[in-house]
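For this depiction, one protein chain was excluded, whereas all remaining protein chains were kept in their positions.
Our next item is chain A:
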Amino acid sequence: MDVNEVLLPGVGLRYEFTNAQGDRIGIVARRSGEFEVIGYSSTDPDEGDLLFRLTAVEADTVAEILGAPRIAERFADLTKEVPGLSAGQVAVPATSEHAGRPLGHTRARTRTGASIVAIVRADSVIASPTPDELLRAGDVLVVIGTHEGINGVRTIIEG
């Protein structure tokens, strides 16, 4: 996807892209932390319609909602660049002995060498979880390590 970046001196930055449906969409990121989302008509690219404004907090929340399912994919992309390293996702089944227990209890890294770098829970992502983080049934763990390591974590969690 091509995102066009336009500098708005003194105000901030404007990002523009066209979605698969052919709508041109602009996002103004103001220096103050606020965002404006703008739609353009297909006939007149000169003049945008402001669709809505977001405060910094609202924009964070929207980004989280939109970005959550994609974070796992980005980890996967990252590992393509490091040979021997890969990423995997391990779901915590309700039957797992670790559901409801702290992450540290799995001793996953010590036993397999693979790291659990994030927990995707419903709409949110817990990045860099601490060993104290309680695992819940339905969580998806993002694991980075060798293939064997990731399979090892899967065996520990699912077993």
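Note that in this section contacts are C-beta pairs under 8 Å (C-beta built on N, C-alpha and C of every residue); 3 or more make two chains touch, one makes a residue touch a chain; residues count from 1.
In this section, contacts and distances are computed from a predicted model.
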Original post:
Name the absent chain by its UniProt protein name; which of "Probable tRNA sulfurtransferase", "Cation:proton antiporter", "Electron transfer flavoprotein subunit beta" or "Monosaccharide ABC transporter membrane protein (CUT2 family)" is it?
Top reply: "Cation:proton antiporter"
Subject >> Absent-chain contact - pick from A:G39, A:G100 or A:P131 >> reply: A:G39
**OP:** Tell me where the left-out chain touches chain A, residue by residue.
**Re:** 6-11, 14, 21, 23, 25-26, 28, 30-32, 36, 38-42, 44-51
